[in-house]
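Sharing a structure below in structure tokens format, with a few things to ask.
This view holds just a subset of the chains, kept in their places.
Order of writing sets the labels: A, B and C. Residues in every chain begin at 1.
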């Protein structure tokens, strides 16, 4: 795991199953954190480790609604509604040598669901177990063919499916939900090296994270990624400046906004409008010129089309857009500089 | 107000502003209620009575997010997760002699919103005040023309925009949200004479109601109805049989399911699939024949296309569908018989 | 069949199968019609009469894409792009004593489709044959129960699923499509007594009609109504005033706009915005007041959620909205007066 400037305090936390958080909001904080601290957090996989072989099927092995456990929440000292919570993901490392994916009845993108409801029976359940090869940096599995089998070796590309704060207006949302407070965005853009900006809704922000994915395709088509327990090293900071309308991400190469809504075009619209605002703030362009720039440069990978809300990332490549000033006072670079 | 069989205990409740509930779930019960009791409940209007003249504009007069206050929640004795909560709306009577409607920036159906986001400026704010004429049974207002004005007299058709129980999975939802737990469905079908069936998610069910509308068009296009304080007389009952997947309504003439989701077709699909199930239960038809019957008889008035989820009612006319047995053991007729 | 003022010329037309029109646009006119003429048109059912017993299943009996045949097109003398074509539906009478409905694989509202695509197998095919009882005014069929059967008797409520003109911009659209040019709107509002207003896109308008339904539920859930051959008596007229953005209907009681789009909320939005314009034109109210009126009075029955575009009707009750002047110069009443 990457190391940090020795001046940074690192606090480790591994929750017991009784401490798992199943919601954003509505859960008492596990600990208080001072801005500037690093957290090293262990999180269980979205299945709570209950799918360990291909014979562990979701219908019998899972205990609904207890899925997608979060590690947290953490009370950030000084955070007040309207502020900007800053989380820099220093590193993500698999905490087990296997990950699992599964088909869950009436869940996922290419099946009818309780909302996109049809009269057809569900697809069959199925579980896949991936083996981590740390040396080669891959996750692999064997799949049967009519004669023989095929071995699949996919690059390990760890990400966090879920990071968020307590919602506004006294709401408590399932950890399966992505929305303005972050949550289960399931975007592969949430990888090590990324800084997340979230608007604070309650005193202390009360952020949690979890849902580690050893890798995930864009869209998370079948509803589950290569779900795996994860060790996350995260720098926590706070800005007393207004937080963004939607979760914003910054990497060395991109400014990104993640919109979450249904239908999918609304997830896109919400993130795009905020990206236009952000380009305007960074460059000084007026709204229509910022809209034009976005139109010619944005990269728009689907995040998920399977959760309670769908999520889409709008990415603006830094090299293409001449920013007059850095985002959020340059905090991404400052946090990045603490990583060895 | 209609009266009840004298054997029925009637409990009155008028909340103080401090007692208003802003969410489904997350609020301590106001009182415990035994099944078989009637509640006479006063509820404030969705604007908390703050829009009293056309010069009271939402942006300055409202205190967001404190809108759509609910009266409740009530703990129903004996109610356990999975049960069916039964609420028969005996009567709805305006509790003030005026109602209000308003255009709120970026809220409503014919404007961009925070989700259906565009770069256009919002529509202007505007407030309308309707005067109740109880004798004639109308709500009226004057509207300006280029020369002179026109007087609008609309039939008083009281309904409840919101009725629901605490959600499942530990969630707490804003009273602006409609979903499987009921909530802000905003369907004109929720009028006096209607029995509501809701699946219980938590011990005691914890139901609330509010958001009285003196009348509302189907769709609630501008986002607000003729919002008015309301006296509601409601019979509360409980069935220890499995509650429905989506809120179900029964009147003397129709069985109705209200689906809530986005996009609007998903709200429709969810309610329709449950209506197919219900027709099957009532008639003994197989799924495909029930689907066929639904296809030729269903009436589908839009409820709202403006809330956090959109809502659609699927109505099945009783006279067209030969039911082999009554819905929910005939409780609608039994409760109806208690009304004088 | 209702009769007309003897001064009205009535032209009858029954197409041979070779004359069936499968598209709007792209087909040579069957005949020229002078405004003021009445047409008595026979149209085959959407299945071309090929489903005659429950053993005629769509997959084998139909010859795709040859479904939903239209009778037409007709060249209206004097009609130029931008004009308003006026069609008053005098009467609709079943032209056979049976109608058919069917489940077609991956077609309909409560199944996945080629667009709302899933990996689930299709629902089974099934055909239902309804028998017309003219004396009682019903269509009926027997449906099997586990023991015995149930007889369903539904009111005959004839309507036209499809009426439209040639599209703009040189397009040719399948008769299965509803859009701004009308087409396969599948709204039960298109019944006898209704006047249809359509914007003319090409010289002669080139309108067709067909897809008779002996009755249909709102939404046409399974994708097919009680499809039946139909005799339609229609008065044809023309106004040299600008045609509407979307198909408009007028009955003695309602002004109605039918929007067609996906997702369903866009079908609704399109029709609602045009209804606001229409209310403004009729009453002199400004846009926001017209929006307010619409919000409190509109009735919004779903038309279909199964076609290439979904369709929603926005109905404005005349008795609730004080119009300063009649729609389209009062032509609905003038045509109505020709009916005996």
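Rule of thumb we're sticking to: contacts are C-beta pairs under 8 Å (C-beta built on N, C-alpha and C of every residue); 3 or more make two chains touch, one makes a residue touch a chain.
Everything numeric here is computed off the predicted structure, so don't read it as measured data.
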Where 3 copies are displayed, count of copies in the complete assembly: 4
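The rule is simple: only the chains that are shown with their structure count from here on.
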Far-end chain from subunit C, centres as C-alpha averages: A
Centre distance in Å when subunit A and subunit B are each reduced to the mean of their C-alpha atoms: 35
Where subunit A and subunit C are represented by their mean Cα positions, the distance between them in whole Å: 48
Intercentroid distance (Cα basis), subunit C paired with subunit B, Å: 32
Where subunit B touches two or more other chains, by residue: 262-263, 269, 272-273, 276, 288, 291
Subunit C to subunit B touching residues, read off their complex: 101, 103, 109-110, 123-124, 126, 128, 143-146, 150-152, 154-155, 215-226, 262-265, 268-269, 272-273, 276, 283-286, 288-289, 291-302, 305, 310, 312, 314, 320-322, 324
Parts of subunit B lying in touch with subunit A, wherever the complex brings them together: 22-23, 25-26, 65, 114-119, 168-174, 245, 261-263, 266, 269-270, 272-274, 276, 287-288, 291
Footprint of subunit C on subunit A - complex, ascending: 110-112, 116-123, 263
